[in-house]
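Got a structure for you, questions after.
For this depiction, one protein chain was excluded, whereas all remaining protein chains were kept in their positions.
And then chain A:
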Amino acid sequence: MSLGASTLPFTKRVEQAMEDDFLRQAVRRTQDKLRGGKERAASDMGDWEAWRKRAEAIRQHTIQHLDTYLDQFTTQVEEAGGVVHFADTSQDVIDVVTDIIRAKKARSVVKSKSMVSEEVDLNRVLEDAGVEVVESDLGEYIVQLAKEAPSHIIIPAIHKNRDQVAELFSKEAGEKLPPETHILTRFARERMRQKFLEADIGITGCNFGVAESGALVLVSNEGNARLTTTLPRTHIAVMGMERLAPRWTDLDILLTMLTRSATGQAITSYVTAITGPRRQEDGDGPEELHVVIVDNGRSSMLGTDYQSVLNCIRCGACINVCPVYRQIGGHAYGGVYPGPIGAVLTPLLEGLDGWQELPYASSLCGACTEACPVRIPLHDHLLDLRRDEVAQKETSWAERLAFKGFGLVAERPGLFEAGARSGGWLARQVAEDGYLQTGWGPLKPWTDTRDFPAPARQSFRQWWREEGGKADE
């Protein structure tokens, strides 16, 4: 298992997060900012729904013909002088990358944000192999120094404040740095400049691969992707196998949706498109370009109820509107991908075993589905996963028994009424003022924080029998 960023059980992770007041405030503030930005950006586009439908259609088409486009993309990358590797598992990704590193006798690597490499825990593996790895995205750099995983797919260090960053940077600098943004960013920039110049290899993710030309497209706001792909002599791009756009015209629409949905920006500060390694006439660029196309469980979704999950363009819009993420932040989800997309994706990539709680970490409010720029029915997928859990008997026997009882009663109105009546009688014996303040069994978690009404003395159906039905006679 590689996605497990934390060894604590889900309930513990949630507890920890809920106790972290700073984290919760920071998450709320960031969420408000991002979703406000997105709303403005979406309304600037006119008919946002029509854009979403177009984007969805492009993604659906791409995934339906994934083999064709992978083929075309591979051919184009190779024609441009790049080398393509296919990695079925996380181990394959690690093997491919370490082979390259060994062949190049590389000692140091700079990276630009890549969720797939988080997925396979690449940094740890490289460090274990004695290679120095530096994240060049500021947020990633911060979580790297803190030896943590990102807690958001767009803003990895959403959970850290300036003081915490100053502390981390001071340790790194070997001198005390004040918690002032310009000083901290200057430190990070200077440190990274030096790393960029020294690095033997640059590793990046890939937001989109364009099948018709074999181009790799990266978006960033710090320009770090550009430096990572220009200065080191070897560039390795690690991409999920689904992240293709057939043509530049499709890419245009997907980028439009990605940046607006992620941060509300019309476009990010840097959009980098790379086709092949350095050519003779080029002034800069790497001598070697490797593209690692990663499956790691993705192809198992093809042709299933979950295929639309492959449409995801990793914009984080679902995370930014999720009321559950708002309360617990990203680390509580345990996997690399937090929020609704994480609750769906992690069990699909890793199996439900060990991730049983994630599909239930949602109130099914549907805000994620509404926000998703490629119209993935996220909350319906959570329901599908719950269905699968029941089918695989991953739920507790007590719950199964309770729902067996539910099914029985739901078909028998007489039994339903009798049950409600006796439960009501019981509850009224202990209720004060018509409310229960302490409950037992499954009711306890409710009454710990909320009053619970005792059933009414006269149910609606009794009223109807006695008085209600009469007016129509």
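As a convention for this text, contacts are C-beta pairs under 8 Å (C-beta built on N, C-alpha and C of every residue); 3 or more make two chains touch, one makes a residue touch a chain; residues count from 1.
In the analysis below, contacts and distances are computed from a predicted model.
The protein name that UniProt records for the chain not on display, among "Branched-chain amino acid transport system / permease component", "L-lactate dehydrogenase complex protein LldE", "KipI antagonist" or "Electron transfer flavoprotein subunit alpha/FixB family protein", is "L-lactate dehydrogenase complex protein LldE". Among the residues A:249, A:304 or A:363, only A:363 touches the chain that is left out of the figure. One of A:171, A:186, A:279 or A:404 touches the chain omitted from the figure, and that residue is A:404.
One chain of the complex is left out; on chain A, the residues touching it are 14-15, 18, 323-324, 326-328, 359-367, 369-370, 383, 385-390, 395, 399, 403-404, 406-413, 416, 420, 424, 435, 437, 442-443, 445-446, 448-453, 455-456, 458-464, 468-469, 471-472.
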